[in-house]
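The other protein chains are all here in position, but one chain of the complex has been omitted.
Coming up: chain A.
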């Protein structure tokens, strides 16, 4: 197994990127299942219809024949509809197969590059690989923008993809690498995340949960519970008690065994909200804080809550856990004000837990839980692969000399100084660039077992060791640029700018 630059084998790369094949494979399987269902259903229907036609024709009666003709028409129509449906499925399959095909070709190119011994060709492949990683990073981290001004007049196929575009997708398309990433999966996750965090809309998430219930159950996931709980809390915030109770009984009760404590808290929340009086006047709300935090009446505070007798709270639990919804308008009159503000000096433990439930940050935690399950289901890593490679790469490249700003004495010739600093001494080390220096600070250094120096190491009287050949060519360059006038056997030390003779070179033997 050859490797040109000590890169891993093709098999290793395949395993590293197994989701590139796993995802379209899963989608293909789902597609086939749909086709299977479609065929079974259609076959059964047609069996029935054909039997009828058969029966009608059996009697050799002209009137029956006419009825058979009508039935036959019906059959043809059904077959046409079926044909359309299965054609769509077939197109979908073709699309997915094409994806796998392009990806197989991509890895074949890797294999061939390695075999060809051509380092340029191999690095070009890695450039493509890097660009796919960048596309993935951009898609995950950027907003989903809606197709408002997308005017590049793409064809029909692109129209569906472009309905929700984002820079990552555009980048991949411009680089012609869009078949190498299942970005529609990432975009779908983005959309749901956006609906949770920005719009506080539970519907897309609930829809996704509905479609993937089997997986979530297999993983013993709490996602559905947390989502319904949040739905319940939102209804309470809007003082929609009827809706809240309906939600509780329909969706939350089923978790009574596994999440009893949470349900108790949830039901208590209803009592709590109801016990609160709207405060006048409403304090000005900081934009950044969720305005829907609860307050209690100044005088009542904790005592008001505690004053709700134990019996009435028991009633509440009974109400939630056993009885159906009676007419409850009298019990919970909807107040006029929906926003209230919290006085932060209560130390009642229950109050703290209730305010936790009402905090809008719960939308973020819910989103975190969702993305974890989503990525797990598709076998995608939770952190962006690009970040991972960067972390690994920086450590592999970071030397002890990195991030050290060398002290360079200034001479009286600024042109010379600037030339030496920028063109001669400046390092091209990627870790030492501005962007990566700050990140690299806390990452571990690389470990080296062998020296990596230059040829012809010679030491000048000032203790600096250089490549002799490069010193001499630097001297020529300085002369040509009129930055110095060195004689034939003279060189200039680029750091202290002093002139030395070649006779002063001392050959060193570091290895």
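Convention: a residue touches a chain if its C-beta (ideal position, glycine included) is under 8 Å from a C-beta of that chain, and two chains touch if they have at least 3 such contacts; residues count from 1.
Simple rule for what comes next: contacts and distances are computed from a predicted model.
Hidden chain, UniProt protein name from the list "DnaJ homolog subfamily C member 2", "GID complex catalytic subunit 2", "Peptidase S26 domain-containing protein" or "Clathrin adaptor, mu subunit": "GID complex catalytic subunit 2".
From the set A:68, A:139, A:270 or A:351, the residue in touch with the chain omitted from the display is A:68, counting the whole complex. From the set A:427, A:476 or A:501, the residue in touch with the chain omitted from the display is A:427, counting the whole complex.
Checked against the hidden chain, the listed residues A:116, A:141, A:219 or A:356 yield one contact partner: A:141.
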